[in-house]
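Shown here: the complex without one of its protein chains, the others still in place.
Chain lettering (A and B) follows the sequence in which the chains are written, and residue indices restart at 1 in each chain.
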Amino acid sequence: MRFLVSGLARWVVLFVGFFGAGSVYAEYGVNFPEPASGSAQEIYDIHMMTMRVSTLLLVIVFAIVFYSLYFHRKSRGYKADQKFHDTWFGHWSWIIVPTLVLGVDLTIANNANAVLEKVWVVPDDKELMDVKVTGHQWWWEFDYLDHGVKVESRYVPKEDSGDLYLREVDNRLVLPVGTNIRFLHTSADVLHAFWVPELAVKKDAIPGYVTETWVEITREGVFRGQCAELCGTWHARMPIVVEAVPKEQFLAWIDERNAAKAAAAAEASADKTWTMEELMAKGEELYNTKCGACHQVTGIGLPPAFPPLKGSAIATGPIDAHLDIVIKGQPGTAMMAWGGLNDLEIAAIVTYERNAWGNNTGDLVQPADVKQHR
Amino acid sequence: MSTYAAEHHHDDHVPTGWRRWVFSTNHKDIGTLYLLFALCMLFLGGASAMLIRAELFQPGIQLLHPDLYNNLVTNHALIMIFGAVMPAAAGLANWMIPLMIGAPDMALPRMNNLSFWILPAAATMLILSFVVPFFPGGGSQINTGWTLYPPLSLQVGMSMDFLIFAIHLLGISSVLASINIIVTLFNMRAPGMTLMQMPMFCWTWLVTAFLLILVVPVLAGGVTMLLFDRHFGTSFFDAAGGGDPVLFQHLFWFFGHPEVYVLLLPSIGVLAHVIPTFSRKPLFGYKSMVGSMLAVATIGMVVWAHHQYTIGMSLGAVTYFMIGTIIISIPVGLMIFNFIATMWRGSMTFETPMLFAVAIILMFTFGGLSGVMLAVVPADMQYHDSMFVVAHFHYVLMPGAVFGLFAGVFYWLPKWTGHMYDEVLAKWFFWINVIGFNITFFPQHFLGLAGMPRRIVDYNVMFTEFNVVSSIGAIIFGLSHLLLLYIVIKTIRGGKKADAKVWEGAHGLEWHLDSPPAFHSWSTAPKAIELTDTYEKPQ
Partner (left out) sequence: MKNLNEQQQKKKNTRLAIALGAFALLVLVTSFPFWQAVLVEISKSN
């Protein structure tokens, strides 16, 4: 069936003559991807079960209707049976049919219920590794609560991702196989939804709420998903890429991240005075990845939700107020608190914002200033 | 019941010019206005759908900025639901209910005029909400989808306020129309016609009207709170202020799910006339139809949260909503069964209304079964917010609502205009329309299962093939409606004269009036012999 349908689709594509470049290389499916977790497998099974039941019912209904369409027509000289509703069937069908449908319903509900409990309730008798998943406009933040590691994950532009465009990120969500992982979902701004089909957990990220799902990954691999809840302009650019690796490799990766973080912190707190060029270069890079999605690389923003920085009162006004809003955020708006960045990163971003796009304040903010401000 | 019309000496003078339409209190004229309004909106909503499919034709962003894309997604839904389907169903109700129950007019003719003329104002607001962002200082576009979920809808510029007021106006219009229909059905039936002898179309509208006055005020309340959050510093839906973004979803879907039945039921009513007519056989199971309709409406009111399985409800809550949703298949299954049993051992002919009826039975069953799959919570963890959902609800709403309206229009068009429509062209329209629809939406099931979320402007190359097929289908499907427009215009302008009883197997009071009926019909109550001509008796 799969080959028939996909073959047909290719044929239609060829026939009409619209042959999208690259599309021939892409693999595409007509059903769920192969499950990579216990819950995903159970969900796949219940999906196939309900689909088979539905298909069977559909075939029965179609058969009856087509039989009737063929035989009970005036052009064949068929005389309408005016007493059909007055037979025993006519009198009792109102109870027979619902009973049959109820039987089907109960079969489905019964099976679904068993799966639901396993998927829905996070097991409290097992050891869990907690990962906090925060949705942002338009990137994901993964906080490994047990390991003190944070990962910011953003889409990779088409030039660098090729056929994986919109399915590839700069920093993957690395997870160990064979471990019970609990995801804690929340959002910093609007609704998002975490969805990786192979893992089969989909949960909304709601500001002010923490919702939870759990998963135990059963095989190694790279699993790709996307944000599933409309979250504004670049909803399409919120891929999620999970890289499932053996436990040892995962721990090695954690150590590596911690070492990198320590090195960055050391650099930031080093007693060095940075030049304008250094800070501007660093700041541009940081700004474009972390701030550019909302305030735009050009600094013009997406008003009214995301105000422009170019010529804005904050970016050209007092430095203290500027640092305040970057470090603490602006409650009640989409502006989040960036205090988690180190002093050097904040200094670079603020310096960049105060001197780019014609905001020529000439202010140079050093990491030491940030440290003092905190 | 109402013989008062007999003693009331109607002025047989038919008003002319624009006054006839703007000041109209005549149910036939207002019905015509509703239907023409719906036809315009159908093309407007269709045009936005064509733009959406054109953008999705290939991966990449070719035509539409993401915000414009989301704006079109929002507008397509709102225009189709509030502009096309609901007014079209109200148009059928205005035209047919007084004819079917032997009433001289609707119970409250002036309110009838008001409930129609609110609509163009509401449509203007709706269109303004779409175009305002293109003017300087117009703020950002509505990029929330028709569900308007906060906090995203709190970020949007002033066009959201236009939309909120448009929804208020649309809500007032449909509540007024519903009140009018309920009063007409309760108070204006011909003497001797009991509730359980009403034609099925009247029953479906009675239930629909009650659903509307139960749920539309809730939506109005929800969007009002949204308006307050946006401008008056309240925080109903703002977590930072102690509010709750999920509350809006509950309010919205408490309206949104019964709304599905509001769209569906009038078309079910049309089918209950079309199928017996062309099967030349009584409607199978009148009482069980009424019963299952009441059951659908009642259960449908209490299963709204199956649209939000992913918000993180407790196990008990999702189990309840899952079982409740699956249970709806019982009354809906019984309705479909009754239709098939009406066809069974009938003497069928396949004029265009009947072709649409058969297509509805087959395709609606398909959409209903994918609905049962969606109701299963664990599996919905995968389907939710994917293209599978898009495919499902189009399979339910196109056959369930729109094809039913097409069937109704072809069925009653000769009665309204006095002319037969062009059967050959109409059959062409049917086949192109149905085939185009299936090419458009069938592949979307595969896209959803393979992992394509809905409402995305750009997609990975792995989703290309089926999107190409779907977009080609959409072109066929969209353009086929121009044929509908041509057929309707041609029928209004002329054609073979239609008899009073247009169809060989037709029954009911409306077929005892001329085609077209006089400007004031049933000014004397129908005779007893005419009242016995129903679909319930052997023919």
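In this section, contacts are C-beta pairs under 8 Å (C-beta built on N, C-alpha and C of every residue); 3 or more make two chains touch, one makes a residue touch a chain.
Just so it is clear, the model here is predicted, and its values are computed rather than measured.
Asks: Out of B:A77, B:L227, B:L247 or B:A500, which residue would touch the omitted chain in the full complex?
Replies: B:L247
Asks: Touch as defined at the start, partner being the missing chain; which of B:I61, B:A317, B:L482 or B:A518 qualifies?
Replies: In the full complex, the listed residue that touches the missing chain is B:A317.
Asks: If I consider the whole complex, including the chain that's not displayed, which of B:N75, B:N94, B:S159 or B:N180 touches that chain?
Replies: B:N180
Asks: From the list B:A220, B:A295, B:V377 or B:V469, which touches the chain that is not on show?
Replies: Checking each option in B:A220, B:A295, B:V377 or B:V469, the one touching the absent chain turns out to be B:A220.
Asks: Have a look at A:T211, A:Q226 or A:N355 and name the one touching the chain we're not showing.
Replies: With A:T211, A:Q226 or A:N355 as choices, the missing chain is touched by A:T211.
Asks: List the residues of chain B that touch the chain left out of this view.
Replies: 1-5, 7-8, 107-108, 111, 175, 178-180, 182-183, 186-189, 191, 213-214, 216-218, 220-222, 225, 244, 246-247, 250-251, 254, 305, 311-315, 317
Throughout what follows, only the chains that are shown with their structure count from here on.
Asks: Please work out the Cα centroid separation of chain A and chain B, and write it as a whole number of Å.
Replies: Centre-to-centre distance between chain A and chain B: 33 Å.
Asks: Within their complex, state which residues of chain A touch chain B.
Replies: Residues 5-6, 9-10, 12-13, 16, 18, 20, 22-23, 25-33, 39, 42-43, 46-47, 50-51, 54, 57-58, 61-62, 64-65, 68-69, 72-75, 78-85, 90, 93-94, 97-98, 101-102, 104-105, 108-109, 112-113, 115-117, 119-121, 163-167, 185, 189-191, 193, 195, 197, 200-204, 206-209, 211-212, 224-237, 302-305, 331-332, 334 of chain A touch chain B in their complex.
Asks: Could you pull out which chain B residues touch chain A in their complex?
Replies: 57-59, 66-67, 70, 139-140, 143-145, 149, 151-152, 155-157, 238-241, 244-246, 279-282, 284-285, 287-288, 291, 308, 310-312, 315, 318-319, 322-323, 326-327, 329-331, 333-334, 336-337, 340-341, 343-350, 358, 361-362, 365-366, 369-370, 372-373, 376-379, 381-382, 384-386, 443, 446, 449-451, 453-466, 468-469, 472, 538-539
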